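Report on the structure given below.
Left out: one protein chain. Kept in place: all the others.
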Amino acid sequence: MGLLKKINALEPLWWSLFGLGGMIAAFILPVHLFLHGIAIPMGWVSPDLLSYERMMSVLSSPYGIIVKLFLFSIISFPLFHAAHRIRLTIEDLRIGWLNTIMPLISYGGAIVLSVITIVVLFYKLS
Amino acid sequence: MKHTDNSITEPTKTYRRIMPNTWWLKKGSYTLFMLRELSSVFVAIYAIFLLIRLCALSQGAEIYNSKTAIFNSGWMIALHAVMWVFIMYHMITWFKISGRIFGKKPLSPGLVTIANYIVWVVVSVVLFLIITKG
Partner (left out) sequence: MAEEIKITVTRYNPDKEAELKTQTFTIPYHNDWSILDGLNYIKAELDGTLTYRWSCRMAVCGSCGMMVNGTPRLTCSTYLNEFYPGEITIEPLANFPIIRDLVVDLTDFMDKLKEVKPWIIRKNKSDENDTSKEYIQTTAQMDKYYQQTLCINCTLCYAACPVYGLHPDFIGPAVIALGYRYNNDSRDQGKDERRKFLASEDGVWKCTVVGDCTEVCPKHVDPSAVIQRTKVDNATNWFFSFLKGKK
């Protein structure tokens, strides 16, 4: 229980990450999702944009580091955004048993996935 | 930090109403609120999809191409369309609230919201050009 108390004491941090992620989700994800999830698969714009060869050449180009930082921020911060919102919604839905461990699951999940993102982007894809 | 001793002095036997767990279905604004909160689930799914693509990329062309084929399938495109609608709803509510937070005098909430949309359009066009032409 001590751990949960510590997590709750970090509320300003979680809220700030929530805000940052929400901002990124609002400004960047609409166009990003539209392109990657709909327009490119539908063939409205060149499907080669996401080909293995092109992706690898972009990531290993001199601008690769910027692309990687961009990818990290549109993965990690939105995850923290979602973690915070889902946690509070579970509280509002009064799912009691889930409620108490939700901070651990949600923020813990966002942290783990962010670490994986860093490893993949900056270690495996380097 | 507890605020008070919480001892509600009850002058007589008061009647306490309990909110049903379906409270968010009782009122339009509560339901819209819940849909807004639900948008975050799709935000998370999209972030995880991106991570899956990157993992596949790090595992070589064969795995990446087979994953890409899944993302190009009809039902995946349909799922992304649903996700896109929710993320657009998130964007609309986010800009509306940020207008209210930062729209203090001499600014106004409407002005801040409009500024948000202008930045959004610029960001979207720039990103579109970088991703498709860059």
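By letter and in written order, the chains are A and B; residue numbering begins at 1 in each of them.
The rule we apply is simple: a contact is a pair of C-beta atoms (placed from the backbone, for glycine too) under 8 Å apart; a residue touches a chain by one contact, two chains touch by 3 or more.
Small disclaimer: the values here were computed from a predicted structure and weren't measured.
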* Structure fact -> Of the candidates B:A69, B:I101 or B:V121, the residue in contact with the absent chain is B:I101
* Structure fact -> The one of B:W24, B:F71 or B:F95 in touch with the missing chain is B:W24
* Structure fact -> Omitted-chain footprint on chain A covers residues 8, 11-13, 15-16, 19, 88-89, 91-92, 94
* What residues on chain B make contact with the chain left out of this view? -> 1-4, 6, 8-17, 19, 23-24, 26-27, 29-30, 33, 37, 97, 100-101, 103-105, 109
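Note that in this section only the chains that are shown with their structure count from here on.
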* Structure fact -> Taking each chain's mean CA coordinate, chain A and chain B are separated, in whole Å, by 12
* Structure fact -> Contacts from chain B onto chain A in the complex sit at residues 21, 24, 34, 37-38, 40-41, 43-44, 46-51, 54-55, 57-58, 61, 64-65, 68, 71-72, 76-77, 80-81, 83-84, 87-88, 90-91, 94-95, 116, 119-120, 123-124, 127-128, 131-132
* **Residues of chain A defined as touching chain B within the complex** => 21-23, 25-38, 41-42, 45-47, 49-50, 52-53, 55-56, 59, 71, 74-76, 78-79, 81-83, 85-86, 88-89, 92-94, 113, 116-117, 120-121, 124-125
